[in-house]
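For this depiction, one protein chain was excluded, whereas all remaining protein chains were kept in their positions.
For subunit A:
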Amino acid sequence: MDILSGVNWALIAPLIVLQAILMVAALASCLKQEETNGPKGMWILVIIFVNIIGPVLYFVIGRRSA
């Protein structure tokens, strides 16, 4: 684990923040939707557990345009 301490976290932090914003935005949009393509619970799991690609997939194919 000494490798982790050698990493400058100030450099990595923006990356993590960006991913968090993406995830939260996707979650918020998913919860607000009345209906999604496919079960909503599945999308919530996908958004949370599939890194980066999950939220993008949700925005591209999961949303049902009203």
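Here is the rule we go by: a contact is a pair of C-beta atoms (placed from the backbone, for glycine too) under 8 Å apart; a residue touches a chain by one contact, two chains touch by 3 or more; residues count from 1.
In this text, contacts and distances are computed from a predicted model.
Consult the UniProt record of the chain that does not appear here and report its protein name from "Cu+-exporting ATPase", "GLPGLI family protein", "Membrane protein" or "NADH-quinone oxidoreductase subunit H".
"Membrane protein"
Name every residue on subunit A in touch with the hidden partner chain.
Its contact residues with the unshown chain are 3, 6-7, 11-12, 14-15, 18-19, 21-22, 25-26, 29, 52, 55-56, 59-60, 63, 65.
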